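Here it is: the structure, laid out below.
What you see is the complex with one protein chain gone and the rest in place.
On to chain A.
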Amino acid sequence: MTDDNTVLPTSGNLVIIGNGMVGHHLVKTLVEQGDASPWTIHVFAGENRPAYDRVHLSALFDDQTPEDLCLSPAQWYRDNRVTLHLNDEVVEIDRDHKTVITAGGVRQDYDALVLATGSYPFVPPIPGHDHENCLVYRTVDDLDAIKRCAGNAKRGVVVGGGLLGLEAANALRLLGLETHVVEFAPQLMPVQLDETGGALLRKEVEALGVHIHTGMKTELIDAGEQHTLRMNFEGQAPLETDMIVFSAGIRPQDSLGRQSSLELGERGGIVVDNQCRTSDPAIFAIGECALWNNQIFGLVAPGYTMARTVAAVLNNQAGDFTGADMSTKLKLMGVDVGSVGDAQARTAGARCYRFQDEVAGVYRKLVVSEDQKYVLGAMLVGDCDAYDTLLQYMLNGIPLPDNPASLILPAGDAAPALGADALPDGATICSCHNVSKGAINDALDGGCCSLGDIKDATKASTGCGGCAALLKSVVDAGLEARGVEVNNHLCEHFEYSRQELYHLILVGGLKSFREVRDTHGKGLGCDICKPAVASILASIHNDYILEPEHVGLQDTNDVFLANMQKDGTYSVVPRVPAGEITPEKLMTLGRVASKYDLYTKITGGQRIDLFGARLEQLPLIWEELIDAGFETGHAYGKSVRTVKSCVGSTWCRYGVQDSVGMAIFLEHRYKGLRSPHKLKFAVSGCTRECAEAQSKDIGVIATENGWNLYVCGNGGMRPRHADLFATDLSDQQLVQLVDRVLMFYVRTADRLQRTSVWLENLEGGLDYLRQVVIDDTLGIAAELEAQMEVVRERYQCEWRTTIDDPQKLKRFRSFVNAETPDQDIRFVRERGQPRPATEEERSDLIETVSV
């Protein structure tokens, strides 16, 4: 070590090696401390992309893209004047000259250096382990390689039955491989679980078709006969496979520490002190490469804490890393697994309570101190509901209740969950971002007044997301304590949420806004509650929306059955189901557009929009369209818009089902359904997905055996990939599920909430939606279907009804007392079509007219 008294400089070049989750967190913390940072930051990244969310790596098998996982794009580094060298590993640290040297030949001087090189997967040195079909599971590139390899494989083996191994096994399973897990220990997840827990987990995983082999020691990998490879085991029959994924633990990436003679642990890891300083005071190490108190922390939260510690130290503030809790909660192949504190009861004198339900597949173990006063740890398999409570008991040393077993007994006679009030101020609510209950209360005092505000202000629940439920209860309790009503009222006229109002209207059989207001509201109503109630009434009764009692409720677009444009004119969008249109109909559209001189455009929804119709022209235009067989396209309503389609099996050489036929069928089935927000569908004829179904509220993709259903996608402002909801459905199964999903959305969503946001806010998320819709856990499926039936039966083309009613047509006069059109509407021509005149063009036009 150099001079012990060397004090760390407090400014200059800061070099960070490694741009993983922890390295990135350090940059982010420093950047957020403000412009005044005395450090010029240089980051060297071994991977070819900026830091991404490794914790959610497996989401890449679940429709997410690497971009979705990106923590901050390269542009963010540029914007914050951080130099980021991608794909350039540091190969040497020259401590004498305080310089790092990269494989690409870059030399960079440092005043302070941080090693955030993470860890690498341990591959046991079994002969044959270097075959090209032997892979690991750590980076985006690794997953690409796995996908590629799986393309030609039928069977895959994961070596290692720990947490990551099971994640990898699930990935192989999703890729359609016959999946095997080979574990050296006699049980799965030996680190977190005991024998009983491991056995239960094994049963659940095997039920998914994954083959588990425990107590197996691999000795040799050589060429197979049926498959590419053969694994030979000590004292066991061999197993053939096409590929192997090693997930046998991680090792700290400490080679630079070794190269530059920093102090290392006996079994690896760069030794650091409470400030995360290595044996060279100018060099720090954080994250999975750092060894603190002889421990490596293989979780992201402790790494983040280390990053914040170093950020503080670099800014000359106090920072201390004093260890971290390693409790974890996760879902493995649909099985909840939780491990709190000393789950293995290693503490001297520890005592255990156990509860096991073999029928439901639930196992809970509570570990308490010798004096039976405190929780030391817990193990949960099959159901993690008790996790938050047990974790808080353990972390905060909350004294056990009189009957400790009640903490793990099934609900009913169980102790109530620990309320937010019972937690001390110091209780950690979010361990990823180290946010305590006290910090949340401070933020509430500082003016935050919603869960969203709190997330923005404290970052709580923006990491792994595991703390979401607990955070919500703490925030709600905090708001309540401050006399803030946790308010989801529709507006000043209704003290109910949309969902509550929906139920009141449904149960009360209410039919008009007046009835609803008189029984449940006050005042006259406004432009928020009127359309919302109109939409609810329409979803339940599907009356003609221009009945006298409804007409004043509708947004102008609904009143005039057309979309208002910036100059007060309207657009006309007839329905073109699935985008299929006969040449005759196409010519009708052309003829009508040309007759009324309407700007004509193909929309993004596979239909044709005619713009610039004046109010009094709308009925005339529609009369001609209806005569030609068109009907309203509901482009104006919060309702079903279009069902996009690709050409499908009828023409396309790849199509496996008739996507156009299905799209037309769906469009006719659901047209006219009014909902909290607009609804878009698409149907693709094969997985090439030309109809972009995965960006729709309801997406349908053909398979060899039927249809895959995707739900809750969104384009627009915040795009969201739809979630795969059910696979290989028959036509009947498909519409049954769509009926239920849509009606459940209609019932429970907020006003103007697209399905994407609805699902994200639905407690229990996709799993819960599946339970309600597929397993019918609420027992409402039949009701939902029946309600859809009512809506479908009452469908009418609103334009046809309107054209047929002279009284209604009066609404479309420009003026009640004059036949003249609105003289202020002025067009100019551009590219052969009319468009609204701009402000300047308008004054020119008026002048020429008046002279």
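What we mean here is this: contacts are C-beta pairs under 8 Å (C-beta built on N, C-alpha and C of every residue); 3 or more make two chains touch, one makes a residue touch a chain; residues count from 1.
Here is the rule we go by: contacts and distances are computed from a predicted model.
Chemist: Pick, from "NADH-quinone oxidoreductase subunit J", "Gcp-like domain-containing protein", "Electron transfer flavoprotein subunit alpha/FixB family protein" or "Assimilatory nitrite reductase (NAD(P)H) small subunit", the protein name that UniProt gives for the chain of this complex that is not shown.
Modeler: "Assimilatory nitrite reductase (NAD(P)H) small subunit"
Chemist: Which is it among A:L256, A:V559 or A:L769 that touches the chain not included here?
Modeler: A:V559
Chemist: Which residue from A:P548, A:P806 or A:G832 sits in contact with the chain not drawn here?
Modeler: A:P548
Chemist: Touching the absent chain in the whole complex: find that residue among A:C526, A:L752, A:I780 or A:L809.
Modeler: Residue touching the absent chain, from the options given: A:C526.
Chemist: Please pick, from A:H503, A:R811 or A:R835, the residue that touches the omitted chain in the full complex.
Modeler: Here the residue in touch with the unshown chain is A:R811.
Chemist: Identify the residue among A:P424, A:G568 or A:G604 that touches the chain left out of the display.
Modeler: Final answer for the missing-chain contact: A:G568.
Chemist: Give me the chain A residues in contact with the hidden chain, please.
Modeler: Answer for chain A: residues 492-493, 523-527, 529-531, 548, 551-557, 559-560, 564, 566-568, 810-811, 813-818, 820, 822, 824-825, 839 touch the chain left out.
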